[in-house]
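The complex appears here without one of its protein chains, the remainder shown in place.
We call the chains A and B, going by the order they appear; numbering starts again at 1 in every chain.
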Amino acid sequence: MIEALFFYLFAAVMLGAGLMVVVSRNPVFSVLFLILAFFNAAGLFVLIGAEFIAMLLVVVYVGAVAVLFLFVVMMLDINFAEMRAGFQKYLPIGLVVGGILVFELVAAMYGDAFSGATLPAASEISNTRALGNVLYTKYMYLFQVAGLILLVAMIGAISLTMRRRSGVRRQVIAEQNMRRREDSVEIVDVPVGASARTVATVPPGKRER
Amino acid sequence: MYASIVFLPLIGSLIAGWLSLGNRDRAAELITCGCMLLSLLFSIIAFAQVAIDGQPITIDLARWIVSGDFEAMWRLRFDTLTAVMLIVVTGVSSMVHIYSVGYMSHDNARARFMAYLSLFTFAMLMLVTADNLVQLFFGWEGVGVASYLLIGFWYKKDSAHSAAMKAFVVNRVGDFGFALGILAVYQIFGSIQFDEIFTNAAVMANTEINFLGGALPALEVAGILLFIGAMGKSAQLGLHTWLPDAMEGPTPVSALIHAATMVTAGVFMVCRLSPMLEYAPLSLDIITIVGALTAIFAATVGFTQFDIKRVIAYSTCSQLGYMFFAAGVSAYPAAMFHLTTHAFFKALLFLGAGSVIHAMSDEQDLRNMGGIWRKVPVTYAMMWIGSLALAGFPFFAGFYSKDMILEAAYAAHTGVGSLAFWLGCAAAFLTAFYSWRLLIMAFHGKPRASAEVMSHVHESPLVMTLPLLVLSIGAVFSGWLGYELFVGAGMDRFWGDSILILPIHTAMEHAHHVPTWVKLLPVVLATSGVVLAVLCYSVWTGVPAATVRAFRPIHAFFYNKWYFDELYDAIFVRPAVRIGAFLWHKGDRDTIDGLGPDGLSGLVVRVSAAAARLQSGFVFHYAFAMLIGVVALVTWYYLRFGGM
Partner (left out) sequence: MFAFQMADIMPALPEIFLAGIALVLVLVAAYGGETPRSARRVTRIAMGGILITLALVVNGDPLASRAFGGMFSADSFAIYMKVLVLLGTFAALGMSLRSDGDSDINKPEYSLLVLLALVGMMLMISADNLMALYMGVELQSLPLYVVAAMRTNSLRSSEAGLKYFLLGALSSGMLLYGASLVYGVAGTTDFAGIAEAISGRDMPTVFIIGMVFMISGLAFKVSAAPFHMWTPDVYEGSPTLVTALFAIAPKVAAISLLLRLSYGAFGSIADQWQQVLIALSVGSMVIGALGAIMQTDIKRMMAYSSIAHMGYALAGLAAGTVAGVTGVMIYMTGYVFMGAGTFAIILLMRRDGAEATRITDLQGLSRTHPLLALGLLVMMFSMAGIPPLAGFFGKWYVFLAAVEAGLVPLAVIGVVMSVIGAFYYLRIIRLMYFEDTDSPLDSKIPMANRVVLGASLAVILLFFAGIAGLLAAADSAAVALIVLG
């Protein structure tokens, strides 16, 4: 009874948050609603006894992905109002198509369609241990492939973002360490009342780095 | 050896055609002339063996068409009829080949010309050696094609081009009749082999055939249809309009095709089919009438024309009429006899005319000639011989053959026979008249050409005059030599089985026993024609113009060729052009193209442009399209399987 109550609570909040992700005007709000949706999804996982996945969801999606999103959204200067112009235009047809799809899916899933897959009975071993038992044995293959995919993601991200352009200033730590006081600081005797123009300054070439 | 008679010209033609690619004209001339002379030599030997010794043979080359019951062999048939034609064809053709070497010497496509000439000869030989109707048709169409190529040889000349088309198209009409005739024959006899047709002709004499909705006598239908084919090829009244225009081709072509060989194919065909036509009396009557009308019609037109070649062309037309009405009264030997003699003297006249044209720097109009007989003595003499033979003066070739025809027509003692006789006599008078009109206008009187042209007038080279001499020998002696064999006492033995004359058709036999006035009348008429022409054109030179003024309507009628061209233009050509234009604009362009290729491609382009517009470049459009795709597929399942 109490489980059902929480299920509907989490589910309702998640759906509402999901809706708000799409419709809210401020993109920062959208990301925050996304985080809310993730949290509720994690709650749902807890309810069915999949606490490991629930925690993964919180750690990875809320902790990493959504926060990254937040940074990106806040850093990029995107005119969201302009992007929304199309939203109104396509809303009716989008609603129709989406509505049809929802109707069909609901109709299809009504009843005991998913008879084939049954949840394994709760056992004494914990989620984490159970995963650990199969991850490196039965699903070794998939695990390794997942590793390759991550490698690809890494290489891809590096090769797309790392670029060498002339005129870009970079920090070279070794040079910073090697730097001596004589190279950069010049003691100038400034007489009282002298105009700033008469004071010799470091020539521009020396100022680099 | 027999097969090589037919195929030597083909080989020559192929080699010459290949040589024409490299413009090696001299080699092409030598090879084609060599092949033709060899073919002539073999033909003479064949004539001796087949006709004189009476040993007809057939040679199987290959099975040609086998389809169900239908079977056509590729078989060469050599009997007397063929042998006579072989002599005529190879003889005239080889002379024309040699003559062309000189006549065409200023042309830059001589190899191509020689190739066409040899190709024509091959097709003609194929025609005369045919053993069945389909093979005959093959040769028939082959000469049609070669004739088209030769008439249009100077294809850059507009008039030559359209003349070639006209010849081809008009011949199509006749060929349609011919093709129908072949079908009718096959329907009647179940075969197209001559032997089977001829043996069964007597049995089938009274059968009927369904044609155009009525039951008609079978052999009459077949005969008339086949004769329509002959009319086209032999330029008989109604389908003659192409022949004068065909004079646009080089003169040797006119001599070969439009005097000696191709146009006589119709006569040959009628004679070849004599065993069948003998049982079709109505057809024979029609042949007689058409022939007689053609003879007089062409003669009346001929004496008003001014183009030297056209005069001779109409004369040819007229002489072909003689041959047909001879055949029509069952005097096939007489028709073949006249065919042979005519081939020599008409080729001579054409080549002579060519020589004149050559001398006059390509001038063809008689009104611009005259006064050159001293400068071209050989040609002048040849033209005299040719004209004498044509007019039928005693002891020249035409005398024997033409008189024989007229006598046979008289001796037929039928209505149509008498008609043919009198019309033929009138034509004989006109023939003599226009022949001398031509001679006088071309050679005598004051020169009417410009001084510059006159200064260039010269006798033709030996290569041109030599063939003239050879032909003139034929024109003088062929009648005297051939009389006994062709139509005389040795006739039955000579022709053997190749010609059949039923005993009830007695024209040939009675022709030798006609009243004396009948024998004399043609000569008298010819002489008076000559005298009148001499008087009109060299003594009282004002008479012709005065006559023209006096009989303006009649002259206009004759001069405009009885308005046949205008009539056909109004009845067939212009309506056809209008129908064609209608079908082209409304049917083809607007309907078929509009809805078919053009419309479809237009539709494709429009759809394609629409597809390109869908490709907007916006990611969310693409994503949306994908989503719609999925939803559509899922929805389709719902509709199809009812939700399950």
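Operating definition for what follows: a residue touches a chain if its C-beta (ideal position, glycine included) is under 8 Å from a C-beta of that chain, and two chains touch if they have at least 3 such contacts.
A quick note: this is a predicted structure, and the numbers were derived from the prediction, not measured.
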{"item": "Residue in contact with the excluded chain [from B:L212, B:V539 or B:A612]", "value": "B:A612"}
{"item": "Hidden-chain contact residue, picked from the options A:L68, A:L91 or A:M140", "value": "A:M140"}
{"item": "Where the missing chain touches chain B, by residue", "value": "604-605, 607-609, 611-612, 614-615, 617, 619, 621-623, 625-626, 628-630, 632-634, 636-638, 640-641, 643-644"}
{"item": "In chain A, positions touching the absent partner", "value": "104-105, 107-109, 111, 113-118, 133-134, 137-142, 144-146, 148-149, 151-153, 155-156, 158-160, 163-164"}
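Simple rule for what comes next: only the chains that are shown with their structure count from here on.
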{"item": "Cα-centroid distance, chain A relative to chain B, in whole angstrom", "value": "96"}
{"item": "Chain B-touching residues of chain A, taken from the complex the two chains share", "value": "86, 90, 94, 97, 100-101, 104, 107"}
{"item": "Chain B residues touching chain A - in the complex, by the definition given at the top", "value": "618, 620, 624, 627-628, 630-631, 634-635, 638, 643"}
